[in-house]
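One chain of protein is taken out of this complex; the other chains stay put.
A, B and C are the chain letters, set down in written order, and residue numbers restart from 1 in every chain.
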Amino acid sequence: MNTESEPSRRTYSYLGPAGTFTEAALAQVVEARDQIWRPVRNVAEALADVVDGTSHAAMIAIENSVDGGVSTAQDALATVPGIRIIGEYVVPVNFVLVGRPGATLADVSLVSAHPVAYAQCLGWLSESLPEHAHVPAASNVASTLDLLDGANPANAAIAPPGILEHHDVELLAENIGDKDDAMTRFVLVGKTVTPPAPTGADKTSLIVELPDDHPGALMEMLEQFATRGINLSLLASRPIGDALGRYRFVIDADGHVHDERVADALLGLRRFSPKVIFLGSYPRADRAVVHYPERYSDEVFVEARDWLRGILSGEPEHGS
Amino acid sequence: MNTESEPSRRTYSYLGPAGTFTEAALAQVVEARDQIWRPVRNVAEALADVVDGTSHAAMIAIENSVDGGVSTAQDALATVPGIRIIGEYVVPVNFVLVGRPGATLADVSLVSAHPVAYAQCLGWLSESLPEHAHVPAASNVASTLDLLDGANPANAAIAPPGILEHHDVELLAENIGDKDDAMTRFVLVGKTVTPPAPTGADKTSLIVELPDDHPGALMEMLEQFATRGINLSLLASRPIGDALGRYRFVIDADGHVHDERVADALLGLRRFSPKVIFLGSYPRADRAVVHYPERYSDEVFVEARDWLRGILSGEPEHGS
Amino acid sequence: MNTESEPSRRTYSYLGPAGTFTEAALAQVVEARDQIWRPVRNVAEALADVVDGTSHAAMIAIENSVDGGVSTAQDALATVPGIRIIGEYVVPVNFVLVGRPGATLADVSLVSAHPVAYAQCLGWLSESLPEHAHVPAASNVASTLDLLDGANPANAAIAPPGILEHHDVELLAENIGDKDDAMTRFVLVGKTVTPPAPTGADKTSLIVELPDDHPGALMEMLEQFATRGINLSLLASRPIGDALGRYRFVIDADGHVHDERVADALLGLRRFSPKVIFLGSYPRADRAVVHYPERYSDEVFVEARDWLRGILSGEPEHGS
Partner (left out) sequence: MNTESEPSRRTYSYLGPAGTFTEAALAQVVEARDQIWRPVRNVAEALADVVDGTSHAAMIAIENSVDGGVSTAQDALATVPGIRIIGEYVVPVNFVLVGRPGATLADVSLVSAHPVAYAQCLGWLSESLPEHAHVPAASNVASTLDLLDGANPANAAIAPPGILEHHDVELLAENIGDKDDAMTRFVLVGKTVTPPAPTGADKTSLIVELPDDHPGALMEMLEQFATRGINLSLLASRPIGDALGRYRFVIDADGHVHDERVADALLGLRRFSPKVIFLGSYPRADRAVVHYPERYSDEVFVEARDWLRGILSGEPEHGS
């Protein structure tokens, strides 16, 4: 009986195991409630699940991440074809230091942590555990589990607070991150589909390769947005990898591909760039309505096309 | 019998009388041979002939003119609706000094000349006739005729060389212009029609008003061309006339409105500017083929539109 | 006795005769009161007076002029060396139609007027005197005087209102200009001297030749101002005269050469342009204080130089 309904449930991949920040992001997705949550080990696996149909969508950290981070995900989005970003979620980042049951802070000499999490807690560690050594980990949650079953030689691990709900660990310290307001931004990635309808509070993600490495090329790319009144909320350079000094740019632009100004900017980018990848138009995590000057409204674009059509058909202009 | 064929002949207006540089420009128009040439007194009259159907077309001087000049014509094109430039012609500018039959250079004390022609011969006049005084004229040819019949108090007139073929004047000096290679550019203006087919050696004339007077607005306008690989062969500022510091720009851009890059630039200008006037796309006087980077070719524009259409319809990208 | 004090009086040249708009501009110059006012016939003569020491300064119309106009003056400033603009004055432009004593409007058939003044009254003339013909004049005031003594065949003349104070003419119509708020801007030109002290409400006049004719060159020139927060109140293109399509630009920039941002822009222009002429820094006619972003203040420039000096001398940076 259960099996009848099972096929209709959707699978969502996320960087596991349970307790990660990525799981906290997935918990924000209304459509994912009561669906199947599939923990994976890295971004490549998450995207592969989407591409081969194992999962309906995958949650991955995209900016300022602590569990695997920006550049891996950005590079994956740049190279895996057939995927689209369909949603954005932001999770506050905070850390706890945990040990085996019964451990105390005074006992800690070896701290296991993902290098990025480690870097984000370095101030607290230097002050509270000046003699500690670092054991790098591929995943904070996974290494904490290794700590519990003895596979990890460390005697403490940095972990997200969610670990406390899932496992029997000793809480050694809370709020050990050096920045109170740290955030990680996640995106939900699905298969290529037609973009969802605009909500008025959307962003569009792109990856653009520059035609060559002179600074004028970057300015020319930026003008494609500026000349249409489009603000960028993310602009990150990533080496293309074929030679020193060659870059692609990861871009989040305000607006939706169904907006005339955004579609026109995409046309300009496509003509300009040897490679531009459309990653998707989707609602912003903060639901902030996109504002832009009236002169870039859809009506202005439509009116200009009508005007040009009149010119081409030989109509006299009226009160142009 | 003659009347039967007369209706089929076309009328061309030009700044007369016979002998002007404008007539020399009209003589270059193959289609105007054996048609009716109608001399008029100024640009406004010439354009009015076109608008009210008196003439099929009118020849007017547009740049570096000596018979009435740039700004009058540019302002007229900016304000008279329903007209289009359909051709461009260039005439070398040279001047003679003429008097009544029997006159000699030694007798000359009062020189009649249009102010622009006068300015172009000032070096020669200062050297050869240091004591002369200037009688300003509305037209060099007309004032020469006035000289012949006594209505003009001057005893010499500056005139185009063509005057010698039409009238019995005494040639007092030749080649008196201060610049050997002076040229005047003329345009043939007709009623608004669909633009003629591109020849590959075309230019497009525009008048664009800036949205306001800050320097950024001009840069933004220029970017509409630069970002599409379009060179400008003319960029002239003209006061709009409603306040100090407000300008419109008279522009000749390489290419034809049927070229994708030019049409796209027109759309950009139209969205940006409170007023943009399309004056026409027509063959260049010098027949020089327009060259532009391959990345601005029609194919690139078409390909970008196909790509965007694929995105909007949810097609996966192939080898983008 | 009078002769003793005479040598101490200064001479000011202006486009005469008495009654012109230029004289009205000169009347605004406090320092010129009770000095010698020398009427001249054209801009070239006025500037020559300054260069050869005949006059201390000369008043010339520079923008939207009605008595000889913009382009002549701009071209003269571009080519006469050794001069500087030392002040700016604005005069409202208005016209009267005058005739010989006893004349009436109904008698008028021939109207004498400078072509620019004629153009500015064309609306009124077309409506009130539809049958009139135009007699072009080199100067409105001079031609009015010719009208009075019979040397001018016209039976009415367009003139500035000032004519009524100096001559016995019949006023046929007032306020005949088509634009109520027309203005002419004049500059007072003297010999090259050190610039006067800044007042906070200054402008700087320049003439800049572009290195070549591509649109990028103009954008690059404009960036020299934009990148230093300097607004332009005048930007006029003028053909250089050696070939079609080559331009120089006449520029009025907000600020004074003693302002760091303006001096730095001048350095940038000089490096960029084959020819840049500094025409002067002087108080604005409207005495409007120049506002600019704090980041372009003198202090910011001084601080940056101190910082660079520290780098070059190997000092460690403090809280940069």
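Here is the rule we go by: a residue touches a chain if its C-beta (ideal position, glycine included) is under 8 Å from a C-beta of that chain, and two chains touch if they have at least 3 such contacts.
The structure displayed is predicted, hence computed values, not measured ones.
> Going by the stated contact criterion, tell me the shown chains that border the hidden chain.
By the stated touch criterion, the chain not on view contacts A, C.
> Write down which of A:105, A:183, A:197 or A:302 is the residue touching the left-out chain.
A:183
> Pick from C:10, C:246 or C:270: which residue touches the chain that isn't shown?
Candidates C:10, C:246 or C:270; residue touching the omitted chain: C:270.
> One chain is left out of this view; which of A:105, A:197 or A:219 touches it in the full complex?
From the options A:105, A:197 or A:219, the contact with the absent chain belongs to A:219.
> Can you say which of A:38, A:100 or A:134 touches the chain missing from this structure?
A:134
> Just the residue numbers, please: which parts of chain A touch the chain that's not shown?
The list for chain A reads 63-64, 71-72, 90, 115, 119, 134-138, 179, 181, 183, 185, 213-216, 218-219, 222-223, 225-226, 231-237, 239, 241-245, 247.
> By the contact definition given up top, give the residues of chain C that touch the hidden chain.
Residues 81-82, 192-195, 211, 220, 223-224, 227, 257-258, 263, 266-268, 270-272, 275-278, 295-296, 300-301, 303-305, 307-308, 311-318, 320 of chain C touch the chain that is not shown.
Definition applied: only the chains that are shown with their structure count from here on.
> Taking chains as nodes and touches as edges, what kind of graph is this: line, ring, star, complete or other?
If you draw each chain as a dot and join those that touch, you get an open line.
> If you average the Cα atoms per chain, which one ends up farthest from chain B?
A
> Averaging only over C-alpha atoms, locate the centres of chain B and chain C and give their separation in whole Å.
Between these chains, centre-to-centre, one finds 27 Å.
> When the centre of a chain is set as the mean of its C-alpha atoms, what distance in Å lies between chain A and chain B?
About 57 Å, centre to centre.
> Among the residues of chain B, pick out those that touch two or more other chains and give their numbers.
223
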